[in-house]
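Shown here: the complex without one of its protein chains, the others still in place.
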Amino acid sequence: MKYASLKKADLFEWLEHLKKKAKLYAPRKKENLFVLRPVKNVEDVCLEYIPTILPPKKYYFPQKEKLFKFSAQPFKTGKAIDKFEEFVLFGVHTCDIAGIQCMDVAFRDGPEDPNYLNRKDKMAIVGIECLKYCDKYANCTSMGNHVPRGGYDLMMVDIGDKFIIHINSEKGEKLVTDLGYIKEAAQADMDLLDRAREAKKKVFKEEFTGPLSKVYDVFDKSFASDIWKDVGKRCVACGNCTAVCPTCYCFDVADEMELNLDDGVRYRIWNSCQMDDFAKVAGGEDFRKGRDSRQRHRYYRKFKYPVDRFNRYFCTGCGRCTRTCMAQINLVETVNSLLNEKGIVE
Amino acid sequence: MLEREILLEKMKTSPYKPMHGKIIHAEMLTEKEKFFRIQLEGTINLSAQPGQFVMVSIFGYGEAPISVCSSPSDKGYFELTVRNAGILTNKLQRLGKGDMVGIRGPFGNGFPIDNMFGYDVMIVAGGLGIVPLRSLIRYIMFHRNDFGNVQILLGCKTPKELLFEEETKDWMRRAEIKFNCTVDKGDPDWKGNVGLITTLIPNVDINPMRTYGVVVGPPIMYKFVIVKLLEKKIPEHQIIVSLERRMKCGLGKCGHCQIEGAYVCQSGPVFNYAQLKNFKGECHEKAA
Partner (left out) sequence: MKKQPKPKLAFFDFTDCEGCQLQFANLGNALLELTELVDIVSFREIMSEGTDDYDIAFIEGSITTDNDVLRIKKIREKAKVLVTLGACATIAGVNGIKNRSSLEAAKRIVYGDKAGIINSIKAMPVHEVVKVDYVINGCPVYIPEVISVVKCLLMGKPYVVPNYPVCVECKMNENVCRYEKDQECLGPVTRAGCNSWCVNNGNRCYGCRGLVDKPASDAAKDILQKYGLKAEDILNSFTLYNDSMGEKYDQEFK
């Protein structure tokens, strides 16, 4: 079976089934926004949502993750890797799946990061394709992530009273087989899928004023641009943009002692290149001074450096950094003004 | 299994978990710098190449990158020299013989020794820069016939801050290397040169195409020394530097040490000037 169909009326039943098979995480409402949470009541799962406050990375690259236990006196180190449980990320947008692909590349690049890879092994991804824009902040079309491009186990598309489910892996197949309410998709359903995709082309338009290859070229030439000064001047250095970014993975390492002052745990904790002391050495020298150069660094880590290193853009187009920025630093505007500055307007 | 394989195997199961290292010798070299000789569990050799570094842990106080200052030819142990500068190094200085530390590594790219065979070597060390360079100097001493002429220029602020006093005296006495030392500010007992290290370079006689210039020191020193070496017509890829950056993982992941697209912990800390020059900004060590 390559494509299956599920009646919307049977969605909750399927969720109940998945909940029994593994730990299930899905989007739900939090005040006026959305978050991924463990599913308690399947009725809370919300599949029409704008990108969650934090991307799914919190489940495979947690905010604070144990590296190993130690004892200072006597000097001992404990087992490094925990056993993780199987989990399903349900209802993931295609932009966030692109984010997961980026993180895979970064953490698989040698030396490999076993903490990340071990968690990732236990994960199954059930995606959902967006048929309309979440809001005005996204730039998924320019990044090519408004459509599924692999990296998932199952992908759902809403075709009215049903979901079409693309089965993309053995792991995914196991989540849909032997269930009476999930059937092989009929030709009529497939036609509806084609029609949905066709309609989508009219809705999603490239957000950047130039093609992605030009964006790369412009970044290559814009290191000294005054645009960074303007961005830096507005930046509050709150680190929101990097925390919510599905492809930001900088971290700090810290020890936490128990009150006996002998035993403790070494953690890694999310950190951000936007923090004042991020590149400062013990002697006091700061190797990335100024919010302008830090903001520039963030952008270059999306549009230039990873392209050189991994042949992959690390911006997914989810729009989170713009959505969360209190100072209105807008990714699409920044990229377009760089394009404009270099005379690239379509 | 080869020692290198044992180290790699350890890295694979968890690159974050340190090996156990025992301090077998420790002494203060100056008021601020302390010297440590460390033995790894099972007395396996660290086999660090000159210019590589390790991450040193003291549980409860954290971890910091420290240059190895011994040569791979020193077997059964390795050596570090540490300035009291942060929380970790402050605690490290309070440790002594018999105390345990965690060690990860060795990390990074060392000095390009294979390329330097047969070439003349001019070593320029400023302040703490002598620490990683001591590793290279010791290596050269052990394999003296593999290199051409060797000269060492050493500079620091005052005679009191001079590191490895006994060894530098030995270098001075040796016929097979030229050794010159200068201080920014002398004291009544000081009989050597006074002045910035850049003043020593014009007098040095070299065949530039056959010479590697290896420079390690504070960021400000690079700017001026590299200019002098370029004036001497040493090719850019034969001018070698080592950079200090904040580091948390040593694995090219945590992001702290990044200079533009490069992770200093992986593609550095040693770079040649042709590479350094390619950085667009953010690199304080670049010659003007």
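Per-chain numbering from 1; labels A and B assigned in written order.
Rule of thumb we're sticking to: a contact is a pair of C-beta atoms (placed from the backbone, for glycine too) under 8 Å apart; a residue touches a chain by one contact, two chains touch by 3 or more.
Every value quoted in this text rests on a predicted model; they were computed, and no experiment measured them.
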Among shown chains, those touching the left-out chain: A, B
Residue, one of A:237, A:265 or A:344, that touches the chain absent here: A:237
Of A:135, A:191 or A:276, the residue in touch with the unshown chain: A:276
Interface with the undisplayed chain - residues on chain B: 60-61, 87, 90-91
Chain not shown, touching residues in chain A: 30-33, 35, 53-54, 58, 63-64, 72-73, 233-240, 243-244, 257, 259-262, 270, 272, 275-277, 291, 324, 326-328
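Just so we're on the same page, only the chains that are shown with their structure count from here on.
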Chain centre separation (chain A, chain B; CA means) in Å: 39
Interface residues, chain A side, partner chain B - complex: 67-68, 70-72, 75, 77, 80-81, 106-107, 109, 111-115, 223-224, 249-255, 257, 261, 264, 266, 268, 271, 273, 278-283, 285, 287-288, 293, 297, 300, 304-305, 308-309
Parts of chain B lying in touch with chain A, wherever the complex brings them together: 11-18, 20, 57-64, 83, 85-86, 88-89, 100, 102, 218-219, 244-246, 248-249, 251-261, 280-282, 284
